[in-house]
Every structure is written in structure tokens, then in C-alpha cells.
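Notes for the one structure printed next.
Coming up: chain A.
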Amino acid sequence: MATTGILLVLFLYVHMAGNLKIFFGATPFDHYAHWLRTIGEPLLPQQWYLWIQRTVLTVAVIGHIAAATILARRARRARPVRYAHRPKVQGSYAARTMRWGGVIILLFVVYHILDLTTGTLNPVGSPGHPYANVVADFAPHRWYVTLFYALAVVAVGAHLRHGIFSAARTLGQRGARGEHVARVTALVLSIVLVAGFLSVPFAVITGLVN
Partner candidate 1 sequence: MNLKLRVWRQHGPDESGRMVTYAVEGISPDASFLEMLDVLNEKLILDGEDPIAFDHDCREGICGMCGMMINGVAHGPERATTTCQLHMRHFADGDTIDVEPWRAAAFPVVKDLVVDRGAFDRIIQAGGYITAPTGAAPDAHATPVPKPDADAAFEAATCIGCGACVAACPNGSAMLFTAAKVGHLGLLPQGQPERGARVLNMVAAQDDAGFGGCTNAGECTTVCPKGIPLTLIGRLNSDYRKALRKS
Partner candidate 2 sequence: MELYREGEPIRDEVAPDGPVETRWDRRKFAAKLVNPSNRRKLTVIVVGTGLAGGSAAATLAEAGYHVRSYCYQDSPRRAHSIAAQGGINAAKNYRNDGDSIYRLFYDTVKGGDFRSRESNVYRLAQVSANIIDQCVAQGVPFAREYGGLLDNRSFGGAQVSRTFYARGQTGQQLLLGAYQAMERQIAAGRIEMNARHEMLELIVVDGRARGIVVRDLVTGEVTTDFADAVVLASGGYGNVFFLSTNAKGCNVTATWRAHRKGALFANPCFTQIHPTCIPESGTHQSKLTLMSESLRNDGRVWVPQRAGDTRAPGDIPEDERDYYLERIYPAFGNLVPRDIASRAAKNVCDEGRGVGPGGLGVYLDFADAIGRLGRHAIEEKYGNLFEMYQRITGEDPYRVPMRIYPAVHYTMGGLWVDYDLQSTIPGLFVIGEANFSDHGANRLGASALMQGLADGYFVLPNTISDYLAAGPFDRLTEDHPAVAEAREAVTDRLARLLAVDGDRTVDSFHRELGHIMWEYCGMERTEEGLTKALGLVRGLRDEFWTRVKVPGTGEELNQNLEKAGRVADFFELAELMCVDALHRRESCGGHFRAESQTPDGEALRHDDEFSYVAAWEYAAEMPVLHKEPLDFEYVHPSTRSYK
């Protein structure tokens, strides 16, 4: 969980940084999107890097889900009879919601790819104009899309809040001070990520980006 999770977190951060390019305007943003397809040239043919990255990410996602499934199945086997009185949350809500949060994130990722990668579900869906696609996505009358996006991003934040700390613990973080640092780092990284990702639809709605 930890290794795949860390890969995915790294990707999310790069992804967020790229998103923020939108504040530089349509041309730089579209140019950035185009550049993604040319990374590695001329050593690699066009889009090869992108496909390598996509493969790595897909493997990471599958690995992450597989590990989660194994853990969930083990958990189910470890407690075949449930409590009649549902146990109160004694740890954190973030930790308790990892599994359902993960499912929501997965559903979102599928939609997100169909929306902004393939353009299938995008109102504009113009392959060469991601800026326009994004702006169209978060148009005020499509509030439900924005809401879904925001919910998914918050879910990612909650997921990361526990996930980053948990990864540190799994990889052997073992001091009390370190635990505090890991928890604070996880919280800060999650908040930054959520803020970064939410800033785009916020900017579109408020007209900062149009």
C-alpha cells in the first residue's frame, strides 16, 4: 500500500502543479498540455513517455487496489460476526473511511479520464484545447459536476491525510516526535493538494479563469 501510494501521491502533486498553469492563461496551459506529449523527445518517440507514465500509474493503481482488497478481505475474515452496536470511531475518520473513500476516488478517476483525457464526457471535448475543456467543465450551470469534483478532491485529501501518515508508519517511522511530524506533514500535504486542485474550479466559477 505504502509504495504504490507514494507513487500516486507524487503523481498527484505533479498533476496539481500542472493544473495551476491554468492561472497563466490559455496559451501556456495548452502548451503545457501539449508538452506532456513530447517529454523524452527526441530520445523517445512522441507520447511514449506519457504512455510509460500511464502504465506505471495504472500498475500502481492496480497494486494499490489489490493490496487494499487483500487487506479488506483479511479484515472481513478476521471478524466474521459483526458488532450489533456499531463500534464508535476511536481513531480518525480519515482512517475509517479509507475504503469507501478509495472507491469514490476510483469512480471519480474513471469519470475524470473520460472527461478531460478522452473528452468523451466533456461538453467541449476538443483534444487540442484543454483550457477550453476545463472552463466548459466548471461552467456555473454544470454545478453538479463541480460539486462532484470538489467532493472527490476532498475525498482524496482525507485519503491522503491518513495514507501519508500510514505509509510513513508502514515504512518504519517509529518515534513519538516522528509520529507527530508525520501526522502534521500528512495534514499539510493533504490541505495543500486539496487547495491546489480546488483552486481551478473556484477560479472558473468566480471568473478568474474564463
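Here is the rule we go by: a contact is a pair of C-beta atoms (placed from the backbone, for glycine too) under 8 Å apart; a residue touches a chain by one contact, two chains touch by 3 or more; residues count from 1.
On how the list was made: all candidates are chains of the complex that A comes from, given by their letters.
Here the structure is a predicted model, which means the values were calculated and not measured.
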Options 1 or 2: the chain contacting chain A in this complex: 1
Using the touch definition up top, name the residues of chain A that touch candidate 1 in the complex. 1, 70-71, 74-75, 77-92, 95-96, 98, 162, 165-166, 168-176, 178-179
